[in-house]
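For this depiction, one protein chain was excluded, whereas all remaining protein chains were kept in their positions.
Letters A, B and C mark the chains in the order given here, with residues in each chain numbered from 1 onward.
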Amino acid sequence: MANSRFEYVKAFERENYLLPDTYIVIRVDGKGFHKFSQEYSFAKPNDVRALQVMNRAASAMLEQFPDITMAYGDSDEYSFLLRRSCALFERREMKLVSTFASFMSVHYVMQWNQEFPEKQIHSGRLPTFDARAVVYPNAAVLRDYFSWRQVDCHINNLYNTSFWGLVQKCGMSGQEAEQALSGTLAADKNEILFSRCGINYNNEPEMFKKGSIIVREYEDWTPVDEKGMTPRQKQRVQKRRSKAEIKVYHEDIIKDGFWDARPWLLE
Amino acid sequence: MANSRFEYVKAFERENYLLPDTYIVIRVDGKGFHKFSQEYSFAKPNDVRALQVMNRAASAMLEQFPDITMAYGDSDEYSFLLRRSCALFERREMKLVSTFASFMSVHYVMQWNQEFPEKQIHSGRLPTFDARAVVYPNAAVLRDYFSWRQVDCHINNLYNTSFWGLVQKCGMSGQEAEQALSGTLAADKNEILFSRCGINYNNEPEMFKKGSIIVREYEDWTPVDEKGMTPRQKQRVQKRRSKAEIKVYHEDIIKDGFWDARPWLLE
Amino acid sequence: MANSRFEYVKAFERENYLLPDTYIVIRVDGKGFHKFSQEYSFAKPNDVRALQVMNRAASAMLEQFPDITMAYGDSDEYSFLLRRSCALFERREMKLVSTFASFMSVHYVMQWNQEFPEKQIHSGRLPTFDARAVVYPNAAVLRDYFSWRQVDCHINNLYNTSFWGLVQKCGMSGQEAEQALSGTLAADKNEILFSRCGINYNNEPEMFKKGSIIVREYEDWTPVDEKGMTPRQKQRVQKRRSKAEIKVYHEDIIKDGFWDARPWLLE
Partner (left out) sequence: MANSRFEYVKAFERENYLLPDTYIVIRVDGKGFHKFSQEYSFAKPNDVRALQVMNRAASAMLEQFPDITMAYGDSDEYSFLLRRSCALFERREMKLVSTFASFMSVHYVMQWNQEFPEKQIHSGRLPTFDARAVVYPNAAVLRDYFSWRQVDCHINNLYNTSFWGLVQKCGMSGQEAEQALSGTLAADKNEILFSRCGINYNNEPEMFKKGSIIVREYEDWTPVDEKGMTPRQKQRVQKRRSKAEIKVYHEDIIKDGFWDARPWLLE
């Protein structure tokens, strides 16, 4: 029985090949993590161990895919940066986002079960992620992307720290805390935190305030131009990538310092 | 600190909203399942329990998403049919495929660990899936899609059954078996299977030959036209969907019988 | 000198192949026709001869492209329906819309200069068109598309007829006429037209009220299934299409009658 009579249906499939020579960012985002965090009793406002599960799952992604040069994450989301000349899955959008969502989810389950032997993942509430891919044509806008995410982390964390401070230290109800914070600016929240909860926001852990940055580090990096390389040379470069050390940081990525120290990120 | 200075980067995000009023099929496909099946010692040519893990993971998808009306799967792939008027995630392509890949992967891990307590999933080799979404504009081409997959199942299974028959029953090496089957037609393979391996292909389990079909079944179904329904009416219809019984079959879906008995699939 | 060093830039080109087996509608729309109509002194509210220029340009499109089965137009826009199995330019979106816009514009210039020898098109104000392609998956939604355009024609024409009636027959200024019509319903406008301008809208020319429909007519049509046809058979069918008579109507296309009489339009 030949399959040809029905094979014409393949003509309905569509592929979006992401524009070449642009930075690809794939952002995975936890689905319904508010409920997930309740089901598995996360500490509030930040659960250090749960954040470390995220970071380890994301690190596993970098180990899996040498094309990822760095990642930034906070809360239940992570953004993976793929280098400009990345040809993974021929840059097919659906293949990239579905594969990243799949790996992130399964790594999360594995890391969670290892971190929390006392509360293993159960079928009633599973950790899953969606993913989207976006291309950025140049280094300036790419950096602005990561700045956007880090500012977002700061805004959310300041709010959450204040909210849970008022609830946990001042005995407010959730509604009362919400009202107390309504319309406040960053400076106001800092003041409220300090005067009413005795918390100096500056002393909060960097991981909470800045999020987490995972980088593939090279000690002696020299610029690489893959155009005109033989396949064997490319293979060698890729191998070097997969052997580079993967490190986790919690620092500012809005200013130049972070990027200037790692020219390979924007090459 | 306002986020507005960097928020312009959102303008680089692109969405593909799948064409309304078309059938959506999302096909998930195991990544590197050849190696996965070796790592976890699948029985050859078909591992009944591993197939049941697939079927249970896919069934869990139907429980999760009432918009899935049926699914068809064999080997390490599954195709989920979403009804024509489905508005899940506003029909956003990346959201759909990444979420489906994520859920399928995690459900697979959970079902696997339940089925195989003696060989739990370990980090060295994880089961992951990619996913793609395709829209089909009418019932005829949609049915041809499912016929395509079922014919494909048959072709692969006949080959694999013959190959492993020759290896396991006749003591051939993999290479010898491959040569013996090279260039043969379906009839030849049936003959080889029978005469050399004592296997009557017709007596093989239906699940191997036909794959698995999962259907949301309704006892007293009446056509539904959601245009012009109130939100509450739509909610009631959706609730009815989520309560419909989910059943697994292994039968022909190329001929009319299967579809004629379930008019809601192509409504 | 080989061109290969630079040819890699072709990889940046993207094509959108319109979904197979769907109706394609290409709508061309006059660019800045308000100013164009002033520059070339159109009669108001409708310039019969200018509308005929549109109709002749659109008819020329049907002569040019046998895949167009019908067209509907009013004012400065025209919608061309391409049959469901149309493979023109491999259904490439940019090729289709740019070619249609180009032909429509040039045909318009030619027809205009023939109709209006006394006011030839001059470079200071040129008639140009943009174009968009949309696919519709089934006959019901396709008919709703054409109904949408015809209702739109009616709404605009009733307004314009009332507005210009008040200006031309009652000596109102444009602003006064606008105020008089503000917030009125269709029935109100009919009443205003009749009582104040002595115009019975029902007696207005059908071309103004209904727009123009151009159809490829067949006297003895039999359903055609091109699947499985030889190239020569397909060629013969295409030839028959290009020989079919092209006719212009001004009638209702919302009700069933028009479509029932021409089953080939929705085949």
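The rule we apply is simple: a residue touches a chain if its C-beta (ideal position, glycine included) is under 8 Å from a C-beta of that chain, and two chains touch if they have at least 3 such contacts.
Please read all numbers here as calculations on a predicted model, not as lab measurements.
Enquirer: Determine which of the presented chains are touched by the chain that is not presented, and list them.
Expert: Over the full assembly, the chain not pictured touches A, B, C.
Enquirer: Could you tell which one of C:N16, C:N160, C:T184 or C:S242 touches the chain left off the display?
Expert: That would be C:N16, which touches the missing chain.
Enquirer: I'm checking contacts with the chain that's been left out. Which of C:M110, C:A139 or C:C170 qualifies?
Expert: Within the whole complex, the residue contacting the unshown chain is C:M110.
Enquirer: Give the residue, chosen from C:A50, C:C86 or C:V135, that touches the chain omitted from the document.
Expert: Looking across C:A50, C:C86 or C:V135, the contact with the absent chain belongs to C:V135.
Enquirer: Of C:V48, C:V151, C:M229 or C:A261, which residue touches the hidden chain?
Expert: Of all options in C:V48, C:V151, C:M229 or C:A261, contact with the hidden chain holds for C:V151.
Enquirer: Against the chain that's been left off, what residues of chain C make contact? List them.
Expert: 1, 3, 6-10, 12-14, 16, 28, 31, 60, 93-95, 97-107, 109-110, 121, 123, 126-136, 141, 144-145, 147-148, 151-152, 154-155, 186
Enquirer: Touching the hidden chain in the full complex, which residues of chain B are there? Just list them.
Expert: Touching the missing chain: residues 11-12, 14, 17, 19-21.
Enquirer: So which bits of chain A touch the chain we can't see?
Expert: Contact residues on chain A toward the absent chain are 19, 21-22, 135, 137-138, 141.
What we mean here is this: only the chains that are shown with their structure count from here on.
Enquirer: Going by C-alpha centres, which chain is most central here?
Expert: If one averages C-alpha positions chain by chain, the most central is B.
Enquirer: Roughly how big is the turn, in degrees to the nearest 5, that lines up chain B with chain C by CA atoms?
Expert: Superposing chain B on chain C takes a rotation of 180 degrees, nearest 5.
Enquirer: Could you put a whole-Å number on the gap between the CA centroids of chain A and chain C?
Expert: Roughly 49 Å, centre to centre.
Enquirer: Could you put a whole-Å number on the gap between the CA centroids of chain B and chain C?
Expert: Their C-alpha centroids are separated by 44 Å.
Enquirer: Report the inter-chain centroid distance for chain A and chain B in whole angstrom, where each centroid is the mean of the CA atoms.
Expert: Chain centroid spacing, chain A to chain B, equals 30 Å.
Enquirer: Which positions in chain C are in touch with at least two other chains?
Expert: Residue numbers touching two or more other chains: 19, 21.
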